[in-house]
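Worksheet: one structure, shown below.
All protein chains of the complex are present and in place, except for one that has been dropped.
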Amino acid sequence: MMFQMQQIGPIQLDINGAKISAVVRPADTLLYALREVLGLTAAKPGCENGDCGSCTVLVDGLPVKSCLMLAVEAVGHKITTLEGLQDAPIQKAFVEHRAFQCGYCTPGFIMTCQGLIEKHPDADEDTMFTWLESNICRCTSYEEITGAVRSVLNITPE
Amino acid sequence: MIPFDFEYYQPASIAEAVQLYNDLQQNGKAPMYYGGGTEIITMARNSSIKTQAVIDIKQIPECQQLETKGQSLIIGAAVTLTAIAEANPFPLLTQAGSRVADHSVQNKITLGGNVCGTIIYHEAVLPLLLADSEVCISGINESRTESIHTVFDQQMRLNNGELVVQFKIPLEYTSLPHWHVKKTKLEKIDYPLITLCALKKDGAIRIALSGACSFPFRGRAMEKALNQPGEDLSKRVAQALQQLPGPLQDTVAGSSNYRRFVLGNLLEDAIDGLEG
Partner (left out) sequence: MDYISVGESVPRKDAWEKASGAARYNSDRIQPGLLHGALVTSTCAHGLIKSIDLGAALTMPGVINIITGADFPVLSGPVLEDHPPLASGKVRYYGEPVAVVIAATEAQAVAAVGAVNIEYEALPIVTSPLDSFKPGAPLIHERVDLYKRMVSDVYPEKDTNIADHIKIRKGDLPKGWAASHTIIEAEYDLPQADHIAMETRNVQAEILPGDEVVIHSSSQTPFSIRKEISSCFGIDLGKITVHVPLVGGGFGGKAAVQLELIAYMASLSVGGRPVKIANTREQDISTSPSQLGLHARIKLGADQSGRFTALEAIFMVDSGAYCDIGSRMAKSMAMNCTGPYRIDNVWCDSYCIYTNHIYATSFRGFGHLEFTFALERSLDKLAAQMQLDPLELRRRNALKAGDSSPTQVALTTSNLGNLEACLDKLKSLINWDQGRYISIDANTVRSKGISCLWKTSNSPTDAFSGAMVIINPDGSINLIVGAVEIGPGMLTTLAQILAEKMKMDINRIHVHMPVDTRVSPHHWKTVGSMTTYMVGKAVLEAAQDAINQLLSLAAMVLKVSPSDLDVARERVYLKDNPDYYMDIADIGHAYKYPDGNSVGGQVIGRGSFVMRHLTPLDPNTGRGRPGPAWTVGAQAVEVEYNRRDHSYKILKAVTVLDAGKVINPKHARGVITGGVSMGLGVATREEIIYDEQGQIGTSSLRTYKVLHCGQQPEYVVDYVETPLLDSPYGARPIGEHGIIGMPAALANSLSLAAGIELDQLPLTPELIWKRLEEEKR
């Protein structure tokens, strides 16, 4: 049977290790479903256009901008939001390195970093920048954020 | 937030997909094939497009293929740019794809979506154009395999309801000497001011460009001017600049005169790099 969804209704999502049912429209983005339907507000809307990365979550371990994914597309995939991390090394590093000020881009940034650390624990400087340039931070100078990521990846700055 | 409703379908086969398209269209639902959805979602959000049904092709096995078969590299239309980069079967395609949008978005953008979309840059099509790729297309009545040069003319030219299933790239091209550079206005994460891809085949350089004109293209006439080894480089480049297939774009990203200046430099670098 082909999977289909013709109108608003419940879907089963796997979020932060829990199976959760959410009532969404087929046209609802994952970002909308997380925040407005499930009350998981860590992922933030910043542009809803794929440009800023504030809404980044992990989908099967890879960072994805949840404004560019339909909630229904997430069925069958493992979604991790910042709420799903608990005292992860990258969170501690963000605190120690003062890698945020207003904190609004932080959930998305941390998820991009977490994805990088999980997938490429041996990432070099270039790979780090390639991943991190997907997110925008307007308060910090990025120096603090790269400092935090380097400390977890054990990269000594060039 | 998408202000209108649509239905979502996830067919598991090509036949199902094209049949669905046909049926939904007959029901007046203006269906769209849905790859990564990055363009569909962003354009739906501001109501630049309207559809009442999307057909997600990511569960169709052929669309997810990424393998070498005989003398061809097969890349399914629903393979993401990240997956292509990680497997890296065609380094020039990896390079072009790795500069589309940003890394997180590349986790979502599919090759088929980048080629078939309406945003004018289609940077990932440039290597396909240079490598004389073929496109496997399925419609309700027939499936066809066409040269990319036949179906990609400024943009993808598909018949109503046709699905791009996969791309077939002759293996010999995937390891040829190549060149890629993406120039933006200034910020790295931006649409191209000009993206240039080049391949060297049988001693001749092939050039494809995005951003220069309002559509991506392979510059065959430009190649002729450039491939005059004895000639002075600046003269070859100047001649090539006469052979553009359309006017240089004049946009907020760059005036046409500035684009001409930038393109001249990029061509010189590419020739230097590939001839040197």
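For clarity, chains are labelled A and B in written order, and residue numbers in each chain start from 1.
What we mean here is this: a residue touches a chain if its C-beta (ideal position, glycine included) is under 8 Å from a C-beta of that chain, and two chains touch if they have at least 3 such contacts.
Predicted model, so just to flag it, every value in this text is computed and none were measured.
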Touching partners, among the displayed chains, of the absent chain: A, B
Touch criterion as defined above, residue of B:D23, B:E146, B:D190 or B:E275 at the omitted chain: B:D190
Contact footprint on chain B, counting only the chain that is left out: 1-4, 46-47, 102, 185-191, 252, 254-255, 258, 261-262, 265
Missing-chain contacts mapped onto chain A: 25, 27, 35-36, 39, 41-42, 44-49, 51-52, 54, 81-83, 85, 91-92, 94-95, 98, 100-107, 110, 129-130, 132-133, 135-146
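Heads up, the rule we're going with is that only the chains that are shown with their structure count from here on.
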Partner chain B, residues of chain A touching it in the complex: 2-8, 25-29, 32, 48-50, 53, 56, 59, 62-65, 67-70, 72-73, 112, 130-131, 133-135
Chain A contact footprint on chain B (complex, rising order): 1-2, 4-12, 16, 20, 36-38, 41-42, 44-45, 54, 56, 58-59, 82, 98, 101-105, 107-108, 188-189
